[in-house]
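With one protein chain withheld, the remaining protein chains of the complex are depicted in position.
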Amino acid sequence: MAPPPGLRAFWVISGICLALLMILPLVPLAVWSVADGWRFPAILPQVWSADAWRYTLSPASGVLASLWSTTLIALSATALSALIGIPAGRALGLHRFRGKAAVELVILAPLVVPAIAVALGLHAVFLRLGLTGTTIGVVLVHLIPALPYMTLVMAAVFANHDTAYEDQARSLGAGRLAIFRLVTLPAVLPGILAGAAFTFLVSWSQYALTLLIGSGKVVTLPLLLFSFASSGRNDIAGAIGVIYVLPGIILLALTLGRINGRNVALPRGGLT
Amino acid sequence: MAAKTDPPAGPSSGGGRALFLLAPALIVIGVLFGGGLVAGAWQSLAPLLPGARLSLDAYRAILGDPGFPGALGFSLYIALTATMLSAVMATAVALLLRQTFPGRRLISFLVQVNLTIPHAVGAIGILYLLSQSGTLSRLAHGAGLLDRPAQFPELVYDRHAIGIILHYMWKEVPFITLILLSQMQTIGQDYAAAARSLGAGRWQCFRHVTLPLIAPALAAASAIVFAFCFGAYEVPLLLGPNSPAALPVLAYRVSVDADLATRPQAMAMAMVIAALSAALVLIALRAARRAMGRA
Partner (left out) sequence: MSLVSRLALCAATLAATQGWADTPDGAALIGQDWEKIVEAARGGEVNFFLWGGSDTINRYVTEDLGGILLRDYGITLNRVGVTDTAEAVNLVLGETAAGVTDAGSVDLIWINGENFRTMRQGDLVWCGYTETLPNNALVNWNNPSIANDFGVPVDGCEVPWNRAQFAFAHDSATLAEPPRDMAALIDWIKANPGQFTYAAPPDFNGSVFVRHVFYHAAGGADALLGPFDQATFDAVAPKAWAILNDLEPYLWRKGETYPNTITQLNNLFANGEVALTFNYDASQSGAAVDAGQYPATVRSYGLTDGTIGNTNYTVIPANSPNKAAAMVLQNLTLSGDAQLRKADPAVWGAAPVIELDRLTPDLQSAFAALPAHPSVVQPAELGAAALPELQAEWISAIEKGWAENVGR
């Protein structure tokens, strides 16, 4: 039942509009990064310049240092989330037990309650513990949205996981650790990598949490972006914006093949 | 969702092993998330100054504060509007991407790329695009449609939060779309094919077969989107008016006030944000479940 040609044309045109809309907000940002003067009503910059990029990539701007610290924080939060979330996901995906619905609610709760509400209250506690203004404090607070997300992804992965091979290995006398390393891990690895990529992006995108707990001393890329945007330096903000979105696109390209409807049930959390 | 993670009939150890696997996650969430909420609740009832008693003063104060109801209403309006518009548009986009037409894969990729763009970048981009002296306004000027920036419609820093809602739609439509797409892929073509073979038109097929099947996923995704839009801080900070401020912006402003006596009010606002999000999401999910039961 082929679609009538008019309908097909409608789809193509809608598709083009959609593609343009997806790109549109990013264009002024990218153009600003190579502008030196760009005032109304000029559609293109009055003065072009690579100064913004030169400054952004130099050590004086702090962008490269911030890129490093943002990556470090995101990697740490992802690693911790994976460490804690993989076993938790297995329990949710493969085990039946009383109170499971309640446990799911607890795991889901941080995704439903806005993180800022929790961080405002947590700030005073972290202050007393000396965790404010530290990278560790920021990693911990990033766990709040990151961990539930990783857990749910892993739950979906394990729900589709066939334990038959593990049972066979056990019946052949293999120990727990060996089973995990040689049988389970290779099977769920694509799911873990996909989950890790999304979790990385959750931490990568955080602004309010880092601002509150980092007390301005932990300078991640979004904070620098805001800082330059709010001091009127649209050109530097544009350059930082471009740098800020690149890792996400790279991660997406890397995990593209591994994501399908089956091994990642519900992407959510910081990617909303 | 409970159905999805229920294990198939097969080996399942009892609660003991499950608890062992879940313990670290539950502890971390309990301490960080639960602890944060409890600490916030405590601070909303008792000021930081020594010798103060527990009381609901902070809650009374924010109800009496002229800024609070405005902020609450503003945030609710933004979240509801953005969620509803995004849900409708995402359904349309999901249907579109299920069809085959030239360029579909590229468009699919672009939609996925959108997911990786942080909100801060999107908001700044929308600002540069839609402000009265932004790119669209300059294009309009170039086309001879206006002379001065003031003639361009007020899309950012405005009381209707148009820029904010457009940004949320820009980010959330791809999010909901991808959830719907994965759900549609799981459901498969069979039901729709059966309906079409029985003579149902495209719209009928959608309205009576596809829509009820994707409704649970749509409801869940919309609930999450609502909670996010209600509690987000950086987007209204960048694109919103000075007054009314969105509730999270107001809560942050009060929390950095040098007058420590107002700190409990900031915590009270945080508690309101938390309670309302949770309540509204639960209500929405329950309503969706009931609607499903009827369909």
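Per-chain residue numbering starts at 1, and chain names A and B are given in the order in which the chains are listed.
Going forward, a contact is a pair of C-beta atoms (placed from the backbone, for glycine too) under 8 Å apart; a residue touches a chain by one contact, two chains touch by 3 or more.
Just so you know, these numbers come straight off a predicted model, no measurement behind them.
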{"item": "Selected residue (touches chain absent from view) among A:Y149, A:F228 or A:Y244", "value": "A:F228"}
{"item": "Given B:I27, B:A194, B:L260 or B:L282, the one touching the chain that is not displayed", "value": "B:L260"}
{"item": "Touching residues on subunit B - with respect to the absent chain", "value": "48-49, 66, 132-133, 148-150, 154, 157-159, 241-243, 256-258, 260"}
{"item": "Sites on subunit A contacted by the missing partner chain, in the whole complex", "value": "35-40, 47, 49, 60, 62, 123-124, 127-128, 130, 132-133, 215-217, 227-228, 230-233, 235-236"}
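The rule we apply is simple: only the chains that are shown with their structure count from here on.
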{"item": "Distance from subunit B to subunit A - Cα centre to Cα centre, in angstrom", "value": "16"}
{"item": "Subunit B residues touching subunit A - in the complex, by the definition given at the top", "value": "1-2, 4-7, 10-15, 17-19, 21-22, 24-26, 28-30, 32-33, 35-43, 48, 93, 96, 99, 101-104, 106-107, 109-122, 124-126, 128-129, 133-135, 137-139, 141-142, 149, 167, 170-172, 174-175, 178-179, 181-183, 185-186, 196, 217, 220-221, 223-225, 227-228, 230-234, 238, 248, 251-252, 255, 266-267, 270-271, 273-274, 277-278, 281"}
{"item": "For the subunit A and subunit B complex, residues of the former touching the latter", "value": "1, 3, 8, 11-12, 14-16, 18-19, 21-29, 32, 39-43, 83-85, 87-88, 90-101, 103-104, 106-107, 109-125, 140-141, 143-144, 147-148, 151, 155-156, 159, 163, 167, 201, 204-205, 207-208, 212, 222, 225-226, 229, 234, 237, 241, 244-245, 248-249, 251-252, 256, 260-262, 264-268, 271-272"}
